[in-house]
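Of the protein chains in this complex, one is absent; all others appear in place.
A, B and C label the chains in the order they appear, each numbered from 1.
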Amino acid sequence: MDKTLPSLAEAVAGIADGAVVMIGGFGGSGAPIELIHALIDRFLATGSPRNLTVVNNNAGNGHVGLAALIEQGMVAKLVCSFPRSADPRVFTEKCLAGEIELELVPQGTLAERIRAGGAGIPAFYTPTSYGTDLAKGKPVEEFDGRPYVRELWLKADVALIKAYKGDRLGNLVFNKAARNFNPLMATAATTTIAQVSEIVEPGAIDPESVVTPGIFVQGVVEVANPAQEEELNRADAVYPERAA
Amino acid sequence: MDKTLPSLAEAVAGIADGAVVMIGGFGGSGAPIELIHALIDRFLATGSPRNLTVVNNNAGNGHVGLAALIEQGMVAKLVCSFPRSADPRVFTEKCLAGEIELELVPQGTLAERIRAGGAGIPAFYTPTSYGTDLAKGKPVEEFDGRPYVRELWLKADVALIKAYKGDRLGNLVFNKAARNFNPLMATAATTTIAQVSEIVEPGAIDPESVVTPGIFVQGVVEVANPAQEEELNRADAVYPERAA
Amino acid sequence: MSAKLSSTQIAWRAAQDIQDGAYVNLGIGFPEMVARFQPPGREAIFHTENGILGFGEAPKPGEEDWDLINAGKKAVTLKPGTAFFHHADSFAMVRGGHLDVAILGAYEVAETGDLANWSTGPKGVPAVGGAMDLVHGAKRVAVITDHVTKDGKPKLVKRCSLPLTGVACVTRVYTSLAVIDIEGGRFVLREKLPSLSVDDLQARTGAELVVPSTVADLVTPEL
Partner (left out) sequence: MSAKLSSTQIAWRAAQDIQDGAYVNLGIGFPEMVARFQPPGREAIFHTENGILGFGEAPKPGEEDWDLINAGKKAVTLKPGTAFFHHADSFAMVRGGHLDVAILGAYEVAETGDLANWSTGPKGVPAVGGAMDLVHGAKRVAVITDHVTKDGKPKLVKRCSLPLTGVACVTRVYTSLAVIDIEGGRFVLREKLPSLSVDDLQARTGAELVVPSTVADLVTPEL
């Protein structure tokens, strides 16, 4: 069994128009910038994929990564908790212009809905958002005398995630707080593609320390020195680079 | 902050009559034998605690550990998935005699109910047990055209768990498949007591590899060479030892 | 007519359908035997619900590590690329549909795909373990079983008489006499022992067999 993929282009080749795509990361930490940029390259070359529903905690920052994906007009709907950043203009303008739909989900509910999607739990109850605008239209029930809101699972066609090391079986470990949504999204997508800084031999990752077991991963592609969104933004980077 | 406890006796001193006690382990692997035996010692010395509700995957094996706890008559109710073992006679006899109540829960539902208890999720839906005797009386609802059963969270007053290493902040790692229910139970109890083979300094456990973060643990007690249930049973051990 | 596959041979037959790279859970007891017959060149990855993915064979006697066991509480060994995880993550793999195949034993299987394999009735102490999760967990849920009970009664039936493990969950049954798919609430015969007529097989089966124009021979392997 070998889940390694030879290139970023091949890694994103199977994503269809209209797909639901989960993208890992919390702000820039754990964001699979190179996979996102490969998806943009494919779109610029072929016109596909478009009309995507993207699930991410945020809505991009500056003009790279998720913000660049949105800027290209590839995203029809965004499911997120916090569409703000140092420079959220790309999303903000499209959102206010009605060019992109926003489903705002409390962060813990977003995480739990994704976990539920991966764990075969179609619905669960949470105290979060009870009595607020974000609970409107959702069933409410009391347990042990407290009211709870029912939330539904969230699943995806594809998850694009970033890990630190991975083996050819798809076992993954992450780097510090870059873990965040990545392991959850890996469980909730039909196809999970992980970019990793280093592909290692099976057994090189201590089985006690595996965070994402290979069963949740369909493809692994090596990106040896991944870009960090914060550093790209400090350098005013734009993707794709624009002619001067 | 120092969560280390000086003795097993002190570790189990706070468990009250009628308490709900989660006990980690899957069969013998990960079973906190020494904590259970300390609880028996306290009962033999003081008559307390009794009338316990115990949550464990199994129902004990032979005459040590959980089986010994049951044999002493300390357990009024057992919540478990699989009350069978190489030698389940202690539980079987009490169960058939009506001296102990059994709540049988499918193993995955048991794990998820405990996780839900720890995660503040009072109820969730699962496909497991739909259409079977174990779903009787439980609400059923369809999601995406499939029927699911609603299950409730499971919480405890105390969790007695076994880990491999722990630090004074309560961070824990486990040994191989002895992990099983232990990390879940740690999250679902008001007070979690972990016996560990070795207490190490904070920082000695790689923060990437911590399985149970210290927030879920209230006490850590060192048991340097813990007994393994299978080996005790192969030696026909009985707890407490009986006069010849 | 008395020819039939042994348990070992049934396990061998079931193993032939497991693809390279498949994630597989084998129920405790008889189904564990399937792991011994992986066809050469194929590498399945075995999951055990107590928290291991990618374990290997049994250790030599005396070399057991009782913290390294399978769901049947038998000692196993590690292979490179193993991962450990807790019970909730383990059943997320099961319930979330991440396994390719689960292979279970059976008391009865109904033509509806219903399975009874956890309780023989109200006597004794009931025990369910992970069976009710596994029947909803895999993309393909298969059963391996003798075709009839020790008393010669059909185990493949119209409706289960014993307490159910799951509803409409089984998709293929490997028996001592045949390989049968469950499709649209019917038993569809795929393979049978060549020595056995369809009528004889039907006589040992508790619900109607749909017999397609092509029924392959069930191979009796030399093991």
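Assume contacts are C-beta pairs under 8 Å (C-beta built on N, C-alpha and C of every residue); 3 or more make two chains touch, one makes a residue touch a chain.
Note that the coordinates shown come from a computational prediction; the quantities given were computed from them, not determined experimentally.
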List the shown chains that the missing chain touches in the full complex. A, B
Among B:F43, B:Y125 or B:F216, the residue in touch with the chain that has been omitted: B:F216
Touching the hidden chain, out of A:S7, A:T46, A:T132 or A:T190, is A:T132
Hidden-chain contact residue, picked from the options A:G30, A:P122, A:G166 or A:P202: A:G30
Among A:P49, A:G62, A:G120 or A:P183, which one touches the chain that has been omitted from the display? A:P183
Touching residues of chain A against the unshown chain: what are they? 26-30, 57, 59, 81-85, 88, 91-92, 95-96, 102, 104-112, 114-115, 126-134, 174-184, 211, 228-231
List the residues of chain B that touch the chain left out of this view. 1, 115, 117-121, 167, 169, 171, 187, 201-203, 207-208, 210, 213-216
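By definition in this document, only the chains that are shown with their structure count from here on.
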Tell me, please, which chain's centre (mean of its C-alpha atoms) is farthest from the centre of chain C? A
Separation of mean Cα positions, chain C and chain A [Å, integer]: 36
Chain B: which residues touch two or more other chains? 112, 126-127, 174, 176, 211
Which parts of chain C, given as residue numbers and ranges, touch two or more other chains? 84-85, 88, 91, 94-95, 136-137
